[in-house]
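Showing chain A:
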Amino acid sequence: MSLLLDGFTLVAVFAGILFFVAGTAGLLRFPDTSSRLHALTKADHLGLGLIVLGLLPQAGGVLPALKLLVIWALALLAGATVGPLIARLAREEDAPP
Partner candidate 1 sequence: MSATLYGLLGAALVGIGLFGLLARPSPLLRILAFNLLGGGVFLVFGAVARRGAGAGFPGDPVPQAIILTGIVVAFAATTLAVMLLLRLSAEGEGRSDPP
Partner candidate 2 sequence: MTGLLADLAIGAAILALAAGMVAARSAFTATAFFIAYGLLLGLAWVRLGAVDIALTEAAIGAGLSGVLLLTAAARLAARPVATERAPGPLLTALIALCCAAVAVAIGAAILSLPEPTPSLAAEVAANLPATALGNPVAGVLMSYRALDTLLESAVVVLAVVGVWSLTPPGGWGGFPGPFHLRVESGPLALLARLLPPIGIVIALHILWVGKDAPGGKFQAAAILAAMWLLAWMAGLATPPRIASRRLRFAVSAGAGLFLAIGVAGALAEGAFLAYPAGWTKALVLAVEFALTASIAVALALLVMGPPEEEDRA
Partner candidate 3 sequence: MTAAVTLAPTPWGMLPVLAVVLPVAGMVAALPLGARGAERLTLALVPFGLLIALGMAAATYASGAPLVHLLGHWAPPLGLAFRADGLSAAMMLTAAIVIGAVALFARAGFGTPAGAPERREALSFWALLLALWGGINLVLVADDLFTLYVALELLSFAAVPLVCLDGGRATLEAALRYLMFALLGSVLYLLGVALLYGAYGTLDIVLLSERTRAIPATIVAVALMTAGLLAKTALLPLHLWLPPAHSGAPAAASAVLSALVVKGSFVLLVRLWFGVMPGLPVPAAAQILAGLGAAAIILGSAAALAQARLKLLVAYSTVAQIGYLFLMFPLLAAALGTPEDAARAWTGGVLQAVSHAFAKAAMFLAVGLMAKGLGHDRIADLAGAGRAMPLCLLTFGLAGLSLMGVPPSGGFAAKWLLLTSAIEAGQWWWALVILGGGLLTGAYVYRVLATALTAGPGGATGREDSRAWIALGLALISVALGFLPLGAFGLVQIGRLDLAVGGVP
């Protein structure tokens, strides 16, 4: 059982890392701001989400698990708030008045 859970953790965590890598690569390589934004938000949210998901079995209690979920929720909220701002900034920069 524990082995199975450990396996799940590792798969999820490393899948999360893949998203981080993909997001960073997109951030660095994509040509324009709005496509970078797309790459980033997905990587960001899914990467952290998968890592949190993977760590849930390792949390060792309800409170730590709850903390993990709150952490993810907060990161999602922050991303959702900044997203429109970044889009607006990108628009303003792409098309200067």
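How were these picked? Simply put, all candidates are chains of the complex that A comes from, given by their letters.
Keep in mind that, in the parts below, a residue touches a chain if its C-beta (ideal position, glycine included) is under 8 Å from a C-beta of that chain, and two chains touch if they have at least 3 such contacts; residues count from 1.
Predicted model only: the values in this text are computed from it and were never measured.
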### Task
Would you mind pointing out which option among 1, 2 or 3 touches chain A in this complex?
2
### Query
Once bound in the complex, which stretches of chain A touch candidate 2?
70, 74, 77-78, 80-81, 83-84
